[in-house]
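Note that one protein chain is taken out, while the other chains of the complex remain in position.
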Amino acid sequence: MNERREPLFLERESYRQRRTVDAARLLPILGFLALCLPILWGRGGDEGSRVTSVGVIYLFGVWIVLIVSAMILSRRLRRIETEQDDID
Amino acid sequence: MLSFNILIAVCLAYVVALFLIAFVADRRARRGQLGWLRSPLVYTLSLSVYCTAWTFYGAVGYAARSGLEFVTIYLGPTLVMVGWWWILRKLVRIGRSQRITSIADLISSRYGKSNLLGVIVTLMAVIGTTPYIALQLQSVTVSFAVFAQDRSGGAWGASDLNATALWVAAGLALFTVLFGTRNLDANERHYGVVTAIAAEAVMKLFALIAVGVFVVWGVADGAGDILARIDTSPIADWDMKPGRWVSLTFLSAVAFLTLPRMFQVMVVENVDERHLATASWAFPLYLFLMSLFVVPIAVVGLDLLPAGSNPDLFVLTVPLSQGRDGLAILAFLGGFSSATSMVIIAAIALSTMVSNHIVMPIWLSMAHQGATVSGDVRQVVLVSRRISIAVILALGYAYFRVSGGGAALAAIGLISFVGVAQFLPAMLGGIFWRGATKVGAAAGLLTGFALWAYTLFLPSFGGSFILPVSVLADGPFGIGWLRPQGLFGVSGMDPLLHALFWSLALNTIAFCVGSLSSFPKPQERLQGAQFVNVFDHNPNSQGWFGGVVEAEDLLVMAQRILGPEQAQGLFTRAAERQGKAGFLPDTSPEFLQRLERELSGSVGAATGHAMIGQIVGGSSVSVDDLMAVADETAQMMEYSSQLEEKSAELGRTARQLREVNEKLTDLSVQKDAFLSQISHELRTPMTSIRAFSEILRDGGVTGRERKKYATIIHDETIRLTRLLDDLLDLSVLENGQVKLNMRTVDLYDVIERSVVSAGIDGRMRFKRASSGEHVSVMTDPDRLSQVFINLIANACKYCAADAPELQIKVRTAAGVVEVDFIDNGAGIPAKSQPLIFEKFSRLGDHRAAGGAGLGLAICREVMSNLGGSVDYLPGQGGAAFRVSLPNERRSSVGVNHS
Partner (left out) sequence: MGKKVLLIEDEPNIIEAISYILKRDGWIVATHADGTTAIAAVERHAPDVVILDVMLPGRSGFDVLQDLREGEATTALPVLMLTARGQIKDREMAERLGASRFMTKPFSNKEVLACVQELVQA
């Protein structure tokens, strides 16, 4: 019974690992889209003056979210890499 | 108040500190005390060579002129780092597994170690980087001038600027030569330099944050006030140009990958791939902090300083205008750090490229005998590196003098980015697309580079260099659609975007078309497979998995070894058997194994296996080695059919190959068997322990049974402990890490002690001649008695005679003391005798032994550590072992007989 449970456990683990890698691949793409958003903002006139300080907050906000996400992912990815190296 | 001399003194002290850091780090590294030198933190900080003086000072100026656009220069690298799993991970793995020394080396080795590509990339890198070095020299001199002006009232003349630049260039050359070319490490790692760079990175960040904090909380009234000031300052009117925003983000991302100095710190100086995982978030954080205060400083600078002040120098002039001299000096050191770290790494990267791809090939072709004397070559490499460094810095200085500084130079940052971005198609194509070829890479690089020079670099001189003003305005020979800044009639486009678009687009097209229409050489294809499939390792597999392999590659390889006719015949027959026409069968496991056998017949199994492994992508032998073997083998076969007298040599080489092959196979089998044995030895006692503990847990056992089972559990845990002790002991002995306590002892004492502690059961009768045992030997008595106890205990256990008897004889002969242990049992069968000293070898019913079969293996290791040996002595009636000890001081102390 033990023997049947084990592969299931491994599969779930490796499934999670694959999704972590997916997330790591997705992150820069999402980041690029979010950081390109400012080009869609309206410009000129009195509205533009409001946009700059909001823009600063928006950009640096996205930036810090990217950093934190990368930090969380890198912990998991490093573990995956270490395991792969062990298999090697 | 601050005098200019104090600034010079602080600056010199800082430089001395850097020298010290580099020196100490280098010395630690050479002693092997790497420790923190290889921490992910140092790696992350070293990546900050991306932030040069151009970004340190220039970002504020950029923000003052174009608002938030400056941030794109940091966003690109952030995205690349955050997306490390895509490209950087592969790049670093390839860099490490192929021992890549520079970006030129990467491209050249990917495309079959092409020297042509190496030269092209090197020249492009030198041309693209030299102006950038000039820019750094300029920033240092200008920042010096700010202080000089502030003190003496008078502005610096051109000669002062030039002299400063010359001193700085010379100092940097000295530093780089000292720490960058001290030794010729095969891995091209420079711990001293990297550590100094990391220290400079801290300085940069600290300085910029200090100025930022002063501006936000010292000048303005905190964060809210700064945000309000941003909206009322001229910066708020900045114009968002969507094209530039996206392109600059893309461009900075590309440059981050392709700049020679970034490649140096990111790939070449990487000591551990796992550091990349940390840097993936830590470096973006660094960039984030570097840019956090840029806008506030720009806003406050525009507010405080008179109109027309140079915003590029706000980082210095804002603190100065507020009388904060200390802060200004700190900011100066930050800028100084940015400039120097960039120049140092760039010079190392470029000098490696120049010496490996330009100087060395020329030297080797001039010295006709080739690289036979290794010491000789080493010296040449070092000298050529040193000269290259000096020349590169001299070029930077010359460019600084010729361009005359000023705005033309400030624009060079992005121009340089576009130049190195031309490496991108060849680089990414090389690591992701097996079909990329040398011809394609060369075509792409040359096209991109030519277009960059024509549309961006030469026009940046404004008509004063090669391209005259008339060409800029009307195109060459008056052909309008060839105007450098309006190719194919596209006009009104931002010149930078125009150049970026056309150069990269045509570069990529040339690369793809060239690759698709050319045919790569075998080595190029093998290298391609190595690079693209760097992660597809296929560990410990005996068989081959098909699908990944291309039959064609195998045919190319097989033809080299078997000869074209035989190889083609083999492939055709295999294809026929699979029901296919033509030369190329499916690479099924059966076929691969058959081919391997066929190759093994010519070059030995291990080599054959390795060769196919190379194409499948599962082996770590370098392609060069294998191609050399293949070529040699092919040549040898040709000779042997033509020249009879060569056959002896061929035989010898084949035998050597076979021997190597056998050794490799043996090692792998031994390792598997050892692991399997350990697993068995550990699991067996654990099985008893688990089973009986479950029985005891279930209850319902009688008191007698409970006692018995508890005893079994107890005994089995002792057996496990002993096994682990033995394994650890053996591993220490085998690695030669054992600490021996050598002293002169009387052999009699050692034997006496061993007999007492081993022969406890009293059944065994010992026959000894005590008088002969009084020999003084130089040894570790504890270790020696460990061996004796083991031999005596074995005799007690295995000797099956009715009246067991063990004879211990000591003999001294020719500087050797021999101690024989002979029992009167059945002895060991001849066929088992060679095996008894192997790990886990147990004869017959191993239950009786109670140990794991490591005892004799340990004995052998102990004796070899003691400089002696232990052997089985056949033909003595019972089992007999001889322990031999070296005896340097042969003096019998047997005076007082007992």
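Per-chain residue numbering starts at 1, and chain names A and B are given in the order in which the chains are listed.
Heads up, the rule we're going with is that a contact is a pair of C-beta atoms (placed from the backbone, for glycine too) under 8 Å apart; a residue touches a chain by one contact, two chains touch by 3 or more.
Because the structure is predicted, anything quoted here is derived from the model rather than measured.
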{"item": "Of B:27, B:663, B:690 or B:811, the one touching the omitted chain in the full complex", "value": "B:690"}
{"item": "Sole contact to the chain not displayed, among B:676, B:771 or B:832", "value": "B:676"}
{"item": "Residue touching the undisplayed chain, where the options are B:450, B:712, B:738 or B:816", "value": "B:712"}
{"item": "Missing-partner contacts on chain B, residue numbers", "value": "676, 679-680, 683-684, 686-692, 694-695, 698, 700, 712, 716, 844-847"}
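Basically, only the chains that are shown with their structure count from here on.
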{"item": "Chain centre separation (chain A, chain B; CA means) in Å", "value": "27"}
{"item": "Chain B-facing residues of chain A, complex", "value": "21, 24-25, 27-29, 31-32, 35-36, 38-39, 41, 43, 48-50, 52-53, 55-57, 59-60, 63-64, 66-71, 73-75, 77-78, 81-82, 87-88"}
{"item": "Interfacial residue positions of chain B with respect to chain A in the complex", "value": "67-68, 71, 75, 78-86, 227-228, 230-232, 235-240, 242, 245-246, 249, 273-274, 277-278, 280-282, 284-285, 288, 292, 295, 537, 539"}
